[in-house]
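First the structure, in the form of structure tokens, and then the observations on it.
Heads up, one of the protein chains got dropped from this complex, but the rest are sitting where they should.
On to chain A.
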Amino acid sequence: MTIQLEQLAKTYADSEVPVLTDVSVEVADNEFFVIVGPSGCGKSTLLRMIAGLTSISAGQLKINGVLANDLPPKARQLAMVFQSYALYPFLTVAANVGFGLKARHFSAPEIQQRVAHALKMVNLTELKDRKPKALSGGQRQRVALARAIASDAKICLMDEPLSNLDAQLRARMRLELKQLQQQLGLTVIYVTHDQVEAMTMADRVMILNEHQVQQIDTPINVYQNPKNEFVAQFFGTPQINLLTATVTGHQLQVTPDFNLAVTRPLPEGTALCVGIRPNQLQFKLTSRNANARIQTVAYLGDKLVATARLSDDQAVRLVSAETTTLAPGDLIAITGAQQVVLFDNATGKLITTEQEVAARATIAVG
């Protein structure tokens, strides 16, 4: 099952500001497609538009090539898992899973068989006679999944299905969801605000912000070649460093004592935004030619995350694999970066990326 969105837009009748504009993408059969963005960016609205729960203001939605703009939800042949799980508290687990199958005119034995199969897939067979109240959060989540499985729909829409679970369970469920999707050959559209979820599960990610698509690509490409500052900041922890710099000669001057030697010729004097991932920033502990001073240090067991101040007071995040060497107040020299991403200072759009950029420190910090 494929899903095509062509310039989809949503504007509510009582407001002039669009909730979504110009969303176009083609989700392939058996793809795990993740829509990610901060709260209020319209990602849930987009999912509801695909489900048929919210009307489409403009553009076309095609499911398996068929125009679906005005089809009622049930005619779209999809399943949906809600953030709140949407379980009926007065029904048993089994009845919750089978809810709606009767409306689709399945016979009683077939309903029973489908429910049993779905419950087995999510390991809930023993709990089938319980009410949702008597289940843990993780189990409720599984019931919601089982309901999607029982519907036998080949498209499954998921609206932040893991956000109510604790961190450990969430990590486990990510893997299970992904396995389930591959096992059942589902086309999944998955909405989340969690970039880690998007990175770990997605075949492709769509990043939404301020009612617009920022980028659609594989997680790796989104991480390595972010189309703009927003995308660069949204992915990766600790966050990417975005530093302002001016082009002087063949160098990007961040501060007088911190220059980056880029190869691409750039117009002299332009102000740019330099993006460097903390783990790609190379530095050494030294008092000679230092260009930054360590401010805070956090140990994360296998690595150390630190912030440092440049001479013009800009903050820089660093990651070091050596966990015992840094302390607040230490002077360091930033020597280079494995990758540098340059953005237009005014528009925030990507200009170019460069690998293995050397940095030069000329004057020591006071």
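Quick note on the criterion: contacts are C-beta pairs under 8 Å (C-beta built on N, C-alpha and C of every residue); 3 or more make two chains touch, one makes a residue touch a chain; residues count from 1.
In this text, contacts and distances are computed from a predicted model.
Asker: Using the UniProt record as the reference, specify the protein name of the hidden chain from among "ABC transporter permease", "Rod shape-determining protein MreD", "Poly(3-hydroxyalkanoate) polymerase subunit PhaC" or "Cytochrome c oxidase subunit 1".
Answerer: The chain we cannot see is, by its UniProt record, "ABC transporter permease".
Asker: Please identify which residue in A:Tyr12, A:Tyr88 or A:Tyr299 touches the non-displayed chain.
Answerer: Once the missing chain is taken into account, the touching residue is A:Tyr88.
Asker: Can you tell me which of A:Gly100, A:Gly138 or A:Pro238 touches the chain that was removed from the display?
Answerer: Per the contact definition at the top, the residue touching the missing chain is A:Gly100.
Asker: Among A:Leu8, A:Ile63 or A:Leu78, which residue is in contact with the omitted chain in the full complex?
Answerer: Reading the full complex, the residue touching the unseen chain is A:Leu78.
Asker: Quickly run down the residues of chain A that touch the omitted chain.
Answerer: 48, 51-53, 72-74, 78-80, 82-84, 86, 88-90, 99-101, 103-104, 131, 133, 147, 151
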